[in-house]
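A single protein chain has been removed from this complex, and every other one stays in its place.
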Amino acid sequence: MSTDSTVLSYWSWKKLSTLAPGLLLFGTSAVWAHHVEKHLRVDPHPVITIHNPNGTVTVKAWTKSEVLVMADHNSMNIEVAVVQNGNRVDILTQPIANSVAPDEMRADMQVNVPEDAELQIHDDSGAVTVNNVLGDMNVETVGADVGLEDAAGYLSVKTVGGSFQCTRCAGRIEVSSISGNFKLLDVRSYHIVAQTSTGNILFDGQFLPNGTYHLKNYSGTIEVRFSPGDSFDMNATSLKGKVNNEAKLIPANRPQSSSPRFGNTLFGTLNEGRARVDLTSFDGTINILKRSN
Amino acid sequence: MNSSMNCENFHSQLESWLEGERTSAAESHLRSCHSCQAIVQDLDAIHSAAQDWSREEVPAPSTRVWNSLKAQLESEGLIRAHGSAPAEESSSWFDRLLPSFARPAMAGAYLVALMAGGLLLSSPGSQQMADQRWMEGTRNTTSPVRTELDAAETSVASYQPSDPVVMASLHKNLGIVDNYIALCEKSMQEEPGNETVRDYLYTAYQQKADLLAEMTDHGDEGR
Partner (left out) sequence: MPEAEAIRLAQQGDAAAFERLYQLHNRRVYSLCLRMVGNTAEAEDLTQEAFLQLFRKVATFRGESAFSTWLHRLSVNVVLMKLRKKSGMETSLEQVTEPDEDSGGPRRDFGAPDLRLSGSIDRVNLQRAVDQLPPGYKSVFVLHDVQGYEHNEIAEIMGCSIGNSKSQLHKARMRLRELLQEVMRSKAREERKAAGSGSGVED
């Protein structure tokens, strides 16, 4: 495997402003002082790690056996280092001066990867977006929101306050947060574990046969949407809050205040009960709603 | 017979030579060139010394390594009690968090046994006993966890954050988790036998431990 890397540098804003005005018209709305671009050839199933404390990270799949990194930052006291070691590419935003202010550590980057790439992403604040990547991924943020679209594989996401939205994803999804909200839209996953403390959880996807779906929060709302043809065993418990149900479950849901001893509990089976759904909230509201289509 | 290969050529083939790929030209050069012979012999000597080194017995690491590792894994909630199976309905958080202390599952087993015997739930007295055991068990197991987390929180308070904005977000979320710990503990007082509340309590402890670890990382970067 060979490495083919190209680094391009652009002028700083100061120099750019002296050029013909026409040059200022093209490009994005933000003008960055430093731009890095690197192309690296990789073999199938490369591992891409991205450590970017602050800024947006966008990862997109393409058909080439290459990784393309395009990164922008303003501070001259930091760099976006891109290092290849075999079939692994490490992208790291790091200080290069002794003293760097926190707000200087910002870089925005777009990374194009083969669709079977495995991703490991750490971004404290900003936003992380991943599109069309089918390899396993592990994303950790503090406040950065995470958006996955058309992703598959083993998807593991952990935020402290950042929200999580997963659209048309497949595979296995495990997401946890303290105060982030979750939206799982049009997902086709056989195993979902979603746990947040104060955030809301919305699940509007497919219940696959033998799939398991565990949605849990302390407070906030858990909302699950179903169609009459879906098939699941449902167990929904809110210790101090309400459980609102539109599904015709068998056996019929018991009166909410009776045993088990604690909380408001609903359980039953829809159709053949092929999937398993567990919804738990401490004092939030659980809504099981029929799709209106 | 003069070799058709010079030293520079031989050096360029040296790597392959040492891997066992030998050409007649290289062999011929080596027979006549003392300098290249010296290099090959030196590299063989280094390889031989390395093999002698590899044959030296390396003792096992001291027991401190496993003890420290085990303590760290326990504090992170990655391992659960040796030889004890988790209660059927409880999540694994508690089990992973406190492997070495008496477990409320024992109180749960007592509860189940009494139910099977038809003795429980028939009189407030029996329920009270079960609840008391439950509470005691929970208190015994969570007390050391709280102590550890309090110590970690004190330590973290002294760190210089690498990013105040991120640290502020972490502190805010720590407040959220502390609030839930308090709510769960209050609920445990009101409903001592509630396994779901206990599960939430242990999850909250785990979240607090994770947050403190994250704050430590950010504090370390700032030091």
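Going by the order they are written in, the chains are A and B; count residues from 1 in each one.
Simple rule for what comes next: a residue touches a chain if its C-beta (ideal position, glycine included) is under 8 Å from a C-beta of that chain, and two chains touch if they have at least 3 such contacts.
In this text, all values refer to a predicted model and were calculated from it rather than measured experimentally.
Asks: Among B:76, B:153 or B:217, which residue is in touch with the absent chain?
Replies: Of the candidates B:76, B:153 or B:217, B:76 is in touch with the missing chain.
Asks: In the complete assembly, which of B:45, B:151 or B:168 touches the absent chain?
Replies: Per the contact definition at the top, the residue touching the missing chain is B:45.
Asks: Considering the whole complex, which of B:68, B:132, B:147 or B:189 touches the chain not shown?
Replies: If we include the chain that is not displayed, B:68 is the one touching it.
Asks: Extract the touching residues of chain B with respect to the undisplayed chain.
Replies: Those residues of chain B that touch the unshown chain are 7-8, 11, 14-15, 18-19, 35, 38-39, 41-47, 49-54, 56, 58, 60-62, 64-66, 68-70, 72-73, 76, 78-83, 92, 95-96, 99.
Asks: By the contact definition given up top, give the residues of chain A that touch the hidden chain.
Replies: Touching the missing chain: residues 1, 47, 81, 83-88, 90, 94, 96, 136, 138, 154, 156.
The criterion applied here is as follows: only the chains that are shown with their structure count from here on.
Asks: Roughly how far is chain A from chain B, centre to centre by C-alpha average, rounded to an integer in Å?
Replies: Distance between chain centres, rounded to whole Å: 24 Å.
Asks: Can you tell me which positions in chain A touch chain B when the two form their complex?
Replies: 53-54, 102, 105, 124-125, 142-143, 160-161, 178-179, 195, 197-198, 218, 237, 239-240, 261-263, 280, 282-283
Asks: In their complex, what parts of chain B are in touch with chain A?
Replies: Touch list, chain B to chain A: 162-166, 169-170, 172-173, 176-177, 180, 183-184, 187, 191, 193-194, 196-197, 200, 203-204, 207, 211, 214, 218.
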